[in-house]
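Each chain you see keeps its place in the complex, though not every chain is here.
Labels for the chains are A and B, by order of writing; each one numbers its residues from 1.
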């Protein structure tokens, strides 16, 4: 298992092509726009070594018996599923941010069981390949980005019906050595500081779209791959230590559009190629694992938001007011409700034929759907407790200014005992953790709310409920 | 373990004094006001024998090694805690109602660990007594009512400060044989069809109030005990089969005021007597166990409500409309969110020094607080789907009337394929499951919402959260 430092060094070996804010990043590892995201991912490496969270961050590989970073592990029990949730919450409490590595974690688990089912049906060898690939990840401790979301173009059209066939990733060539793919993956969390990307289809597919039924792994710096980094709320503040709030870790994972311009993939890294009816299976497996996470990491992030709001209440001298306490209770209540979903879908998990454990998909979808509401409400309450400064605080540069710094110091003081700079830092932390990018991540990450609603209807077993009601209403007797 | 039938017969042996609607019930077992509640409790006996739910309804006694009805069991693991939740949901799906027996179940578990702690501190013998009492319940399979809530009079005054000292149950005499208590317990679910009542204090107490620190068990028909049955929404419909909706089981548990007019209790049934500082401990243990339940039984009841609403949508011919499906999804979503709380607080449980397992109290309180909101929202959505008939449907007698029955038959028909009487029955089921009594039960059962909020603040560890935020805002460096 790598340390955080080794991880950072390993990134320097890559030739990843990254464009951001109109420029090609030559040394992305130390670039201010990227650095916080790398720091955050590095925590997933460091914590596996420290005593504090070692139990959560490590697991015993069922492939090799070795101790591995949990992010490369295939779940072997409901306890494994629950440990994952606890790990995510603990990491989010320490980073206040996204550490990005769960996406690849969920991708390998989703592919593990799906390839097993594919092989059973078609006598393919995808499962063997993915086992090899997982073993490789476990041994090298590489960070892998789960790459599912295609750009999708016109949402009323299927992949093969789009005006531009590349709006979904597809196979453009097959030969003895492997395949060539083209397209792009959007909203790629953590991809620019990953080593590998694990490509999967993003929707259910029919036979006409079978070229789009492709899953495979490639290095993020493979020839033909170009990453274009997305803007975030207040991204320019990454150049101002104090004003960015969480200077070390940022407030969400950096996301990119990853273009795949005729990229070659050797066969031993191909895990689906044309078996279109398994696209939906894989999407739902991956999505359920990924939706499970939101009561873990988002609860941890919310713990920090609650702490920041409570700290500001103290700094403002209002922490004893009953309406303040009531709002903090509500924030805790929502956070723990979110957490309950993740814990419950884990303990209600079950083994798949492959042996890997799968979460309860109904409860995982319920969890994510709650995230799309609660994070907004928690942020709203955080803004309420913070006071108007969250919208009007001057910059750190003004605090440091020779002429007006004294005014900033004097007039932004709250209770006498707390230095102004501490209050300002806390406002900045809360402000940046509740910006548009952070909120929208809780809305669209792991799929937009309507995707969860569709799954809840599918999994909700309405017919059974109707029968329960009919029995109690004595309908069979009439 | 008794069967349902044996349970009903055993009630006939009692001399329970019950008043309802201004009359003394001579044969309460067959009385229409009481019968549905007895039927519902009887299911907890019957299901322990049938194959369908035997795993959930039974457990192995840690005292005797025998198979016992789970409602008399002391939780030995987090699995036991989770099985309880699943049992409650399964029973509620089958009864659509309250089966009342969880209150005593939670009382014996709360007392089990609290008495252990009391004995350790005071070398008392309460824990031995409660073990004996539990063994007695397991062997006889008696139904015990958990009796906590006192009438409380003026809520701004402590028990010993009330204008009438009896507004909380207290010890009025102690002698060699035992103690004499006076007062009353309010909102006593299932007490009139229980065998025993297990009395506990209802608030934290200080030394001045030590006479109020009393826990003990008595038969419900002990001399000096009088029960006055409360009215429920539409209680008079218990005389009209169809109009009551759920004729067999009713829609909530019957509640009573149980007056204790100088009731003698022998020492071997006394489990607390003056150890006032344990009152709060016991209240919180019992309350947490009891709040755990609400994502079990209320989720099961909601399953029926959802089923009834979906059935009515079909009968109205609107089940294909997207807004109808969307509301059903929302009802399922809320129900499963509630369930997640109960499941999570169970699996996050831990052993007490007594060996009995305790739920996670923070998550148990979160669960109950959700119930105080979601059940109302689920009912609201149910009313939406039902259509206006839920407020205006004529009586069964009108349907059966020789002159106007034909009009009722003709004009309350929905889709052609469903008999009018089936639609009417389904409306009645939904109407009665969403009435004031059912809603208010989800609000105040196991404590009113403010009680949960206080516990969430106590358990929420705000200081830890503040420290998380301070670390990320780099406050230690300034």
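The rule is short, and it goes like this: a contact is a pair of C-beta atoms (placed from the backbone, for glycine too) under 8 Å apart; a residue touches a chain by one contact, two chains touch by 3 or more.
Being a predicted model, the structure only gives us computed values, none of them experimental.
Asker: We see 2 chains here; how many are in the full complex?
Answerer: Whole-complex copy count for this file comes out at 4.
To be clear about the criterion, only the chains that are shown with their structure count from here on.
Asker: What whole-number Å value describes the gap between the mean CA coordinates of chain A and chain B?
Answerer: 40
Asker: Considering the complex alone, what residue numbers of chain A touch chain B?
Answerer: Within the complex, chain A touches chain B at residues 82, 93-96, 245-249, 303-308, 310-311, 314, 325-326, 328-329, 332-333, 336-337, 339-341, 343-345, 347-348, 362-363, 366-367, 369-370, 419, 421-422, 425-426, 428-429, 453, 456-457, 460, 462, 464-475, 478.
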